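Only a single protein chain was left out; the remaining protein chains are all shown in position.
So, chain A:
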Amino acid sequence: MRWNIEYKETWLHQANPTAKLLLFLPMFVVIVFVHNPNVLINWTIGFTVLFMLFSGYRMKHVLLLFMPFLFIFISTSSSMILFGKGETTWFRWGLVHITEESFYRGVHLGFRTLLFAIFGLMFALTTKPVLLFYSLMQQAKLKPKYAYSFLAAVRLLPIMLEEFQTVHQALKVRRAAKAKGFRGKLELVKRYAIPLLSQSIRRAQRIAVSMEAKGFTNERTRTFYYEVTFGKYDVYLFVVMFVIVVVGYYMADAFPYVAIKDVR
């Protein structure tokens, strides 16, 4: 889902959503089996540059969106840095035991998470949910009942948000919008969840009945309001990603930043 901030339509927006998924998802597997931090650093730089140049968003917005990534980077790398196994001790204080090996492993994990986050953001910011599900029906042969259910559910979100505010105000007036302790907090979650869920279920039932009546059923041969196809931009994306991956891999061998080649 896109935020309501202004952006230009770039070729990344034009690329086919299914093609984007098919290119991005295997990267997860590839990245998980890379153990050389130099490669990940190069890839992170490459894909960050791609994102900044072609996402079509203003630089200040991009930087704002990158802020949480810093927290993620620190939080994923910190426990491995502080408590990981290793031989060459740098620092020891009580339970904290920082070694050279654990430090690089921690940083490697940080970059790995950063890469996943960049791919995720790149996809989410350049893809319209409606076109994603239309494309999945047409290119990936997703059954219409699933795709249209998702689309209907996405459309219901604003109503749910409004309901959430109503419940929140009702609880506030009755001084029931706060609770103490773990148990209290769980009770509080229930106080919000029960009305929201029950209303959503009722609404989903009604919508499903009317959708069935209007023929949103499981026909394989159906026509679509939006025709989505593969195109030249998918080829561009493939080429760019291929270049970043190969060049990054080669550069990591030729000009490494750190001497460690395998963090395991």
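Criterion: a contact is a pair of C-beta atoms (placed from the backbone, for glycine too) under 8 Å apart; a residue touches a chain by one contact, two chains touch by 3 or more; residues count from 1.
Everything that follows uses one rule, which is that contacts and distances are computed from a predicted model.
K.L.:
Identify the UniProt protein name of the omitted chain, choosing among "Cytochrome bc1 complex cytochrome c subunit", "ABC-type quaternary amine transporter", "Imidazole glycerol phosphate synthase subunit HisF" or "Energy-coupling factor transport system substrate-specific component".
P.N.:
"Energy-coupling factor transport system substrate-specific component"
K.L.:
If the hidden chain were put back, which of A:19, A:40 or A:109 would touch it?
P.N.:
Missing-chain contact among the listed residues: A:109.
K.L.:
Specify the residue from the set A:22, A:52, A:131 or A:156 that touches the hidden chain.
P.N.:
Once the missing chain is taken into account, the touching residue is A:156.
K.L.:
Can you tell me which of A:53, A:140, A:170 or A:197 touches the chain that was removed from the display?
P.N.:
Candidates A:53, A:140, A:170 or A:197; residue touching the omitted chain: A:197.
K.L.:
Hey, which chain A residues sit against the chain that's not shown?
P.N.:
With respect to the unshown chain, the touching residues of chain A are 1, 3, 24-25, 27-28, 32, 65, 68-69, 71-72, 75-76, 78-80, 82-85, 95, 97, 102, 105, 109, 112-113, 116-121, 123-125, 129, 132, 145-146, 148-150, 152-154, 156-157, 160, 186, 189-190, 193-194, 196-198, 200-205, 207-209, 211-212, 216-218, 263-264.
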